[in-house]
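Partial complex: the chains shown occupy the same locations as in the complete assembly.
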Amino acid sequence: MRLLVINPNISESVTALIEAEARRSMASGTQLTMKTAPFGVAYIETRFEALIGAYAVAQVAAEHAEGHDAVIVAAFGDPGLGGLREVLPMPVLGLTESALASACLLGHRFSIVAISQRISAWYREVVEANGLVGRLASIRALDQPLPGIGSVQTDHAQALRALCLRAVEEDGAEVVVLAGAPLAGLARTLRGELPVPVVDGVSSAVRHAESLVALAPGKATRGSFAPPPLKPNAGLPPAIERLLQRR
Amino acid sequence: MRLLVINPNISESVTALIEAEARRSMASGTQLTMKTAPFGVAYIETRFEALIGAYAVAQVAAEHAEGHDAVIVAAFGDPGLGGLREVLPMPVLGLTESALASACLLGHRFSIVAISQRISAWYREVVEANGLVGRLASIRALDQPLPGIGSVQTDHAQALRALCLRAVEEDGAEVVVLAGAPLAGLARTLRGELPVPVVDGVSSAVRHAESLVALAPGKATRGSFAPPPLKPNAGLPPAIERLLQRR
């Protein structure tokens, strides 16, 4: 099983966090390819940054997906996920939908703990787009500057743990989702310290990717997740153009 | 990894179908314990039958869960699932929620194909209880007598495949869920014959159970999935009583 994990941001330090947690989570036979977006921003907090990240992910996936059994879009918010699911022949997973799938198997209502206030409204929209806002207990987020995006989870360890506890005690969270690739691995660190199950996007996505490959449910050839109909295009990066022409 | 799979119905033929699909789906290191409900009905189609199945599952789980890493309630509709999730120390999964988790990773809207008209309204309520009715394209079901519950998927192969196709073509299903333990394994048989991904509850539950064990998200000690508070009880089967007293 060969797995391509794409960081839609340009931060190699975050890619390293993702890779570390992916390696800790994956089955022994899984082979990992890590890619970092060649353009974009340090970390995605907004819809506009997600728009850029989506295009970067599309380009990386178009260039590198071939030969892999599954692809993971490794930013919370899942930039580009729906589109890639149409166009790639293998399963594609995002951190948000994977974390939510795990959370839904562990309790009825979940809270999301995130790295910045700014990110919260957009995350809420992503939960809405997943049709799961009825199970969202709350989104709580750090309210402090983030000097190093690769060290958020250590710089703010106490504050993040406190947010988790408040989600449980004040918002009724039955599961806590630690959101955002910069927090990859924190769920593992917090194990045993929180009174409810804790879910991480990266490890969830890796496990669910392996499961989908094993289950082999098939690729859509009809309906809205079939590859886009052939039609004229122009000015696209060669890899994306090849993807659109492939039948 | 030791996995306990409980069939909430009394049909050994269905247990055999479940076991076969579980064995095809599970990782090499997984050890399987199969149990069939000691009392109840041949197959669950109604809320009342689910009520009986829930209690039977509770008793089996109370007697046999110890020593396992995860438990699967192997009837669509997930009888007793929420309760067992409170009281057992390991992850507990149901066929419906597991199939829906898989389906949600494969498309936006899914249809459910089921074995009887009667079962449909109750399945819809279960999807509602999972908060996912907004992603339900339709429920389609056989409309014929079921002489042998263990052979539904072969007796009605054509009709089931036709229902799947109509869900895709008429209802906009982007994923099809084959619902009910009696259809265990059918998704595997239909592979490549349907124009959208097909999901099976048993294999989904097995894979998700293995994932949750690997992810080790922790057991709730607070909130509504913590074990029930200690309190007086009476007249319970010894295994259930032990479960309620365990701290």
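Order of writing sets the labels: A and B. Residues in every chain begin at 1.
The definition used in the following text is that contacts are C-beta pairs under 8 Å (C-beta built on N, C-alpha and C of every residue); 3 or more make two chains touch, one makes a residue touch a chain.
Since the structure is predicted, the reported quantities are computational estimates derived from the model, not experimental observations.
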- Size of the entire homomeric complex in copies, 2 being in place: 6
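In the analysis below, only the chains that are shown with their structure count from here on.
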- For chain A and chain B, let me know how many angstrom lie between their CA-based centres, rounded off. 27
- Query: Which residues of chain B touch chain A in their complex?
  - Reply: 25, 27, 82, 85, 91, 93, 97-98, 100-102, 104-108, 130-132, 134-135, 168-169, 172-175, 187, 191-192, 194-200, 203-204, 207-208, 210-212, 214-226
